[in-house]
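Entry: chain A
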Amino acid sequence: MNDLAYTVAFVIFAAITVGAAFGVVTKNNLVHSALLMALCFIGLGGLYVLLQADFLAAVQILVYNGAIAIVFVLGTMLTRRSTRHGTNETDENSPSAWIAALSGLFVAVTLGVIMHTPWRYSAAGPVQDTPDVLAQLILTDYMLMMEAAAVLLLAAMIGAIVLAKGVNAE
Partner candidate 1 sequence: MFSQYALDHAWLIPLLPAAACMIIGVFLRRLPVLAATAAIGMSLLSFILAAGVAAGMFAQGITIEQPLVYKIPWLTLPGLAVDMGVYLDPLSVMMLVVVTLVALVVQLYSVGYMHGDEGFGRFFSYISLFAAAMLGLVIAVNFLQLFVFWELVGLCSYLLIGYYFHKISAREAAKKAFMTTRVGDFGLLIGILLLQFLFGTLDFQALPVQIPAYLVQHGSGLLTVVALLLFVGPIGKSGQFPLHVWLPDAMEGPTPVSALIHAATMVVAGVYLVARAFFLFSALPEAMAVIAWVGAFTACFAASIALTQRDIKRILAYSTISQLGYMMLALGVGSLTASMFHLLTHAFFKALLFLAAGAVLHGLPGKNDIFEMGGLRRKMPATFAAMVIGVLAISGIPPFAGFFSKDEILLAVFAVSKPLYAVAMVTAFMTTFYMARLLFVVFCGPEKSGQQAHEAPLSMKIPMAILGLLAIVGGYIPYTAGFGDWVRFGPAAHLAFDWKIAGSSTLLALAAIGLAWLIYGSGCNTAAVLARRSGLAYQLSYHKYYLDEAYLWLNHTLVDGFGKLLSWLELHVVEGILKGLAGLVGQLGNGLRKAQSGNLRVYGLVMFGAAMLMLLWLLFDPLLKGLLAGGGY
Partner candidate 2 sequence: MAGFPILTAILLTLVAGIVLLALLPRSANQAVKLMTAAVMSIALGLTLYVYKAYDAGVGGLQFVEQVPWIKELGVSYSLGVDGISLPLLLLTMLVGYASIFASWDVHERPKEFFIHLLLLIVGAVGTFISQDLFIFLLFYELGIVPSYLLVLGWGSEKRVSKEYAGMKLTIYLLLGSAFMLAGVVLLYLYALPEGLRSFNMAALAQAAGNVTEPVQIIAFFFLLLGFGSTLSMWPFYSWAPDGYAAAPTGVSMIHAGVLKKVGAYGLIRLGLLVLPAGVAFWAPFIALFAVANIVYAAFVAIAQQDLKYVVAYSSISHIGYILLGVAALNLISLDGAIANMVAHGLMSALFFAMIGLVEVKTKTRHIPDLGGLAHQLPRIAAGLMLAGMSSLGLPGLIGFVPEFTIFLGAFRTYPVYTLLAISGIVFTALYILRLLANVLFGPRKAEFDQCRDASGVEMVPLVVLGSVLVLFGVFPQWLMGMVNSGMEPAWAQLMQHLPAASALLGGVFQ
């Protein structure tokens, strides 16, 4: 892959990601926001591909787009509302200006740090067969964490069911 193509691809994916993220937080309609979030995730998946994390890109698309974004949309739809307009408004009470300034400051500072840090790039080439290596890692070095994650998911599932279903008052 030549540099130009790589650059173009990066710009496109980055633009999608940032633009969609911007939409997520500015749109007034919750459904629109959710859909834009899905788009943002796709852009991120593209960036992962560019970073040669193909397995992760797949996971990103599958989990975020296939599950999380859909759950958001579905959840939004489940609430009984005739119109979706104004469901994702910005709180007028919140110190939005301050928050925007803070966010901007964060970006500025972070960019400054990124620019001024002399990164030590590694010369080694990327791993080609990422799923294989990832599987090795997860099932050996990070075994305990995987188990913990499994328990966490189970607990989250049970919790979600219980919360959503509701417990009898008695």
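In this text, contacts are C-beta pairs under 8 Å (C-beta built on N, C-alpha and C of every residue); 3 or more make two chains touch, one makes a residue touch a chain; residues count from 1.
Criterion applied: all candidates are chains of the complex that A comes from, given by their letters.
Only a predicted model underlies this, so the values are computations on that prediction, with no experimental measurement involved.
Peer 1: Quickly now, which of 1 or 2 touches chain A in the complex? Give its number.
Peer 2: 1
Peer 1: Can you list the residues on chain A that touch candidate 1 in the complex?
Peer 2: Going through chain A, the ones touching candidate 1 are 91, 93-95, 98-99, 102, 105-106, 109, 113, 116-120.
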